[in-house]
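Not every chain is included here, but those present sit where they belong.
By written order: A and B. Residues from 1 in each chain.
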Amino acid sequence: MENLTVEQYEQLKEIADLALFSANNAWLLNATVLVFMMHLGFAMLEAGFVAPKNIINILFKNTMVICIGLLTYYLFGFGLMYPGDEYAGGFFGFGGFGANLPEGYNSLTYAKGNYTYWTEFIFQAMFAATAATIVSGAVAERIKLESFLIFTTFLVSICYPITGFWFWGQGWLAKLGFHDLAGSTMIHISGGTAALVMAVLLGPRHGKYNEDGTINQMYVNNLPFVAVGVFLLWFGWFGFNGGSVLSAAPETVSKVFAITALGGASGAIGALISAYARFKQYDLVMTLNGILGGLVAITAGADLLTPAAAIFIGFFFGLLVPYLVHMFDLIRIDDPVGATTVHLIGGLWGTMAVGIFTDVSFLVQLVGAICVFAFTLVFSFLIGYILLATLGLRVTVEKEEAGL
Amino acid sequence: MENLTVEQYEQLKEIADLALFSANNAWLLNATVLVFMMHLGFAMLEAGFVAPKNIINILFKNTMVICIGLLTYYLFGFGLMYPGDEYAGGFFGFGGFGANLPEGYNSLTYAKGNYTYWTEFIFQAMFAATAATIVSGAVAERIKLESFLIFTTFLVSICYPITGFWFWGQGWLAKLGFHDLAGSTMIHISGGTAALVMAVLLGPRHGKYNEDGTINQMYVNNLPFVAVGVFLLWFGWFGFNGGSVLSAAPETVSKVFAITALGGASGAIGALISAYARFKQYDLVMTLNGILGGLVAITAGADLLTPAAAIFIGFFFGLLVPYLVHMFDLIRIDDPVGATTVHLIGGLWGTMAVGIFTDVSFLVQLVGAICVFAFTLVFSFLIGYILLATLGLRVTVEKEEAGL
């Protein structure tokens, strides 16, 4: 062949670069759509767990969470989470309001050609809203709508982006070597802690706990809704974990998919067995919660774990699920959908499992989990308490009994 | 290095070309699947809005629309919309029956290596069927099934492809510089106009409007179905808008995703606020319709708008939604699902917004919107009137009361 001309070389390079860029970027956008579906999953899950009289209320809350979440994340959440430069030693930063192309922006160099600025924004915005959605199940059937929406707004747009910056925004946790692929800590401990705080501040639903220590099953769950919700969440989780690889790197994303499938499946089997041991019958609700628990638990390490480790992690946590749900009832923290168990405890176990089953430092994982827990606890308590003292958190007893 | 051999160069070029081609083509096919899901979204939305006695009827209609739509678009719709050459000055053309590979077809050159002939066919076929689906909500609970199916067939396979050819088939509107990324005009004004014509020809449901001017709320909506429908539509809209870029060009498709998310979210907030102002309560139905309205409104310009403009466009239209729905009731056009408001008025606003917020000519946008409206109006009226005069459009009063 004649020598390659400069033009031929550059054209060839451009095609190859664009092809790789397009494949990577499309992967993240497809993942974004899957994560979007998780919002319908949460809506159906929670609609299935509440009394029929409260279904419209819970659908309304879930609809608002995604809408408010996307808009406030646009307004300042994104700027808080990806400030661009470090501030305050990697603890806090702010890159400005809105989503504005950084100066000198070049899409091919922005993220090594893996995704564009807009992809980063929209993928992260969908993620942010899931953290808030976790809360809505735990506070169902008694919270004032306005107070819930205000709380959600603060959580999505301030609390979550700050802790998110610590790790995903390359803050202090990232520098320590913390590992959390898709958010066992960043999403699930964060959302689960906020759920716990609000459930405690609210107190249990009227009629849930009797004086003599017994617990009332308040109504029959709508199990088709719960099942649809869990399947949609699992569906979305492939995007949640697969997209968090932040490229379509074949080896990693495919392994993440295998782990995500096996984690959910083994959580189901674990929960089925221990629920059978306890209640002497097959329990669909616990089995479905076991799937979610298994998924939360393999979320931190889906890129690093072996399949065998993932199966153990999911199965073991599945075994605990029925007992943990019961434990929260024993201490009279009323969480109608079991969100605290699945997300907070599952997220903690998933984060620590990375320290146990891979080379990542156990101690660093513990520090990360505790710090996100503590920050979210304090933040949620402050916002929750201010709401309690001003607007009030709970609807009246009459309204609670009539349905929201 | 030794000189590159011709073989090495060509092999390298082939891999790079195929990689880019595969990424682009896969993007469109994934978008096709998302658009397919919109048909389930419409089915659930409409099932949620009709009386329980008519749910089976509406599910049947929505099932038939996608099946008839795909088949008739194959038989001649595709040939009408993409005639290949101009005929009659870009107003009308026909490229033949069926979907046949063009002579001398080369997949790598067909669409600059962005997608294959089959991808173009199936993506466009899914789109075509959505225009017809818009009608089914507006005519619910009183139309004769046969008349509806015949009307649908004409709309999908003749009316929509002709106006579609004007712009997407590179007809006169395309040459004028009209801009409509994913069909605020081509799909939503088209479908919305047909819906309006048929709702007028049919007249309102019995018992909807009282002599004294008051309006009856005829039954309780099934809100979980409506919510599922809207979430599935939003899910599908990412494919609807994202696929309309016609390649996986990273910068454009990612911006389109961000705009699609923000448009729907801001529509919800707008509708929530104005419904609250009017009814003094939170209104889930209006909020969900606000999401759809926001989505329709950013569909024409999702590739050109800034996020701030998209938020304004969605929010502003959301504010109007409750008033527009009421307005149609005031003039006694009975549209059980609000399709005329969301699709026709939303599509008009979206088309004009491109003329306001971008460099595209306002006048050209107006011309495009009016011409598609006028053509569809006349076409729908003719077909509708012929059906009225022959088969009849409405079921008997007894049947309407008993349920379809």
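In the analysis below, contacts are C-beta pairs under 8 Å (C-beta built on N, C-alpha and C of every residue); 3 or more make two chains touch, one makes a residue touch a chain.
Since we're looking at a predicted model, the values are computed, not measured.
The complex is built from one repeated protein sequence; 2 chains are visible, and the structure file as a whole lists 3 copies.
We adopt the following convention: only the chains that are shown with their structure count from here on.
Mean C-alpha position of subunit A lies 33 Å from that of subunit B. Interface residues of subunit A facing subunit B in the complex, by the touch rule stated above, are 1-4, 8, 12, 15-16, 18-23, 25-26, 29-30, 32-33, 36-37, 39-40, 43-44, 47, 55-56, 59-60, 62-64, 66-68, 70-71, 74, 98-99, 107, 115-119, 121-122, 125-126, 145, 225.
Residues 3-6, 8-9, 12-13, 15-17, 19-20, 22-24, 26-27, 30, 34, 223-224, 227-228, 230-232, 234-235, 238-239, 242, 247-251, 253-255, 257-258, 261-262, 264-266, 268-269, 272, 282, 284, 287-288, 291, 307-308, 311 of subunit B are the ones touching subunit A in the complex.
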